[in-house]
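In this view, the complex is presented without one of its protein chains, the others remaining in place.
By letter and in written order, the chains are A and B; residue numbering begins at 1 in each of them.
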Amino acid sequence: MLTTLVAGMVGVSFASVPLYQLFCKVTGYGGTLNTENVVAPADVSERTINVRFDSNISPDLSWRFVPLQRQVTVKLGEQTLAFFEAENTGVTAQTGQATFNVTPFKAAPYFSKIECFCFTEQTLAGGQTVPMPVQFFVDPEIFEDPATKDIGTITLSYTFYPAENDEDDRSKVKVSARVQASHKG
Amino acid sequence: MLKRLFALIPAGFTYLLAGQALADVEMRSSQWQMWLQKPMSESAVLVHDLNLGLMILETVIVLFVLGLMVYILIRFNEKNNPVPSKNTHNTMLEVVWTALPILILVVVAVPSLKALYFTDSNPDVEMNIKVNGNQWYWSYSYPDNGDIAFDSIIVPDGELKPGQPRMLSVDNPLVLPANTKIRFLIASNDVIHNFAMPSLAIKVDATPGRVNEVWTEISEVGNYYAMCSELCGVNHGFMPIHIKAVSKEAFAKWVEEAKEKFADNSSSDYPKTVRLAEAVNNAR
Partner (left out) sequence: MSNEAATHDHHADHKPPFFQRWFCSTNHKDIGTLYLAISMIAALVGGLMSWYIRLELAEPGIQFLDVENNGFQFYNVLVTAHGFIMVFFVVMPALIGGFGNWFVPLMIGAPDMAFPRMNNISFWLLVAGFILLLLSAVIGDGPGTGWTVYPPLSNSDFHPGPSVDFGILSLHVAGASSILGAINLIVTIFNMRAPGMTIHRMPLFVWSILITAFLLLLALPVLAGALTMLLTDRNFGTHFFDAGAGGDPVLWQHLFWFFGHPEVYIIILPAFGIISQVISTFSKKPIFGYLGMAYAMSAIGVVGFVVWAHHMFTVGFDVDTRAYFTVATMVIAVPTGIKIFSWLATMWGGSIKMEVPMLYALAFIFLFVVGGVTGITLANASADLVFHDTYFVVAHFHYVMAIAAILGMFCGFYYWIGKMCGNQYPRGLAKLQFWVFFIGVNVLFFPQHFSGLAGMPRRIPDYPDAYSGWNYVSSVGALITAVGTLLFFVVLWMTLRSKETVAANQWGEGATTLEWTVPSPAPFHTHEELPDMTGKAPAE
């Protein structure tokens, strides 16, 4: 009986991985976004909110990655298209993959992306520059929720990492003082 | 009694914030300091007041228990009380010492949650700052001010100029306007760091792949110092945070200078490695 308990708890800790992801997705916990089965609401509100864009790039990628617009003001419920731009400043092709979150975290359940480049691998040849579109809308219900109604600005942040098959590149970078200076806000 | 206890807590340390100081403030700890650094933002004032109230409460609890112990040891030691009672129950007493702590905690929770929800509010800010943690320095950028970007590395002991505090001084401080609402976006390029500033009640993890935000409004012009507050590897102790708060006019002037000074920082082979290695290895 007690051994079952022990085995059960080990199971629980492993089950926590998918459960945690599911939980984050459902609740927007940790700024995780809605990405599945998103349908824009039919009615567009007259109220507006600011959406800012932020980019981060792993020091293991020799890329430049910036939002093409720093901030947009959008009507609630309105589908909006924004662009980021990535440039491979190196000579060899590299594959990257982006993670993202929104701040404040509590805004995440109301921020929906219809289309984006996250979690799909992006390969850039040396010197290649590509625009990366994001289509999103903010749910008008954000102003109904007492916890989020004072939010005037939502920030959407992306971080590009080398994709898994570029693992060799990553492991080359070791504990030594790694310095990288292109970290534009 | 509880009400009276909490009446002891000043309504706010507003007198500290009233009026502009003549000289720049120097916000770091001093020798033999036994208390928090002076609060320099609205959030910090709330946290400071909360801590004061809690500390009074806690001191009272400790002294009460200590007093009770001393009394018991004198009154009920072998000599004074050779025959022990066999009393092991007193329902009234048990109810009281369960209910009273609950009551105290409810009273504590009010200012605590008030401060918490205030620090989490979302006022409209006038500018944004991006903070990135690196092993073992901070990099700052100003997306609203022409994308000024620079790294902020500790000044080695041997190179300190007069007036620069050891272990807290950096080559390029984070220059910010005082009396301005500022939002920080905080991220990390490698391991988890923590962007902290005690006098502003800021303490936010810089976690890779997860951007955090926090806002503040610095109430006085001056120098604010802190250190990385999450173990981040070998030189964790040597990545201080130095905020230099200046007037809005001075900040506007600094922005123009900084655009020039840090113009070449966008190239990715900015030779910081050497300087960083020097900074930490020649530290002493």
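In this text, contacts are C-beta pairs under 8 Å (C-beta built on N, C-alpha and C of every residue); 3 or more make two chains touch, one makes a residue touch a chain.
Please read all numbers here as calculations on a predicted model, not as lab measurements.
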Residue among B:42, B:151, B:217 or B:230 that touches the chain left out of view: B:230
Contact with the hidden chain (one of B:130, B:183, B:210 or B:244): B:210
Chain not shown, touching residues in subunit A: 2-3, 5-14, 16-17, 20-21, 24, 29-31, 58, 97, 99, 104-106, 119, 147, 159, 161-164, 167, 170-171, 173-175
Subunit B residues that touch the omitted chain in the full complex: 28-37, 43-44, 46-47, 50-51, 54-55, 57-58, 61-62, 65-66, 68-69, 72-73, 76-78, 81-90, 93-94, 97-98, 101-102, 105, 108-109, 112-113, 115-117, 119-120, 135, 157, 165-168, 190-192, 194, 196, 198, 201-205, 207-210, 212, 225-238, 281, 283-284
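The rule we apply is simple: only the chains that are shown with their structure count from here on.
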Where subunit A and subunit B are represented by their mean Cα positions, the distance between them in whole Å: 28
Complex contacts: residues of subunit A adjacent to subunit B: 30-31, 52, 54, 56, 58-59, 62, 64, 70, 89, 99, 101, 103-104, 150-153, 155, 157, 159, 161, 175, 177-185
Subunit B to subunit A touching residues, read off their complex: 120-125, 128-130, 132, 134-137, 139, 141-144, 147, 149, 151, 183, 185, 187, 189-190, 208-213, 233-234, 265-270, 272-273, 276-277, 280
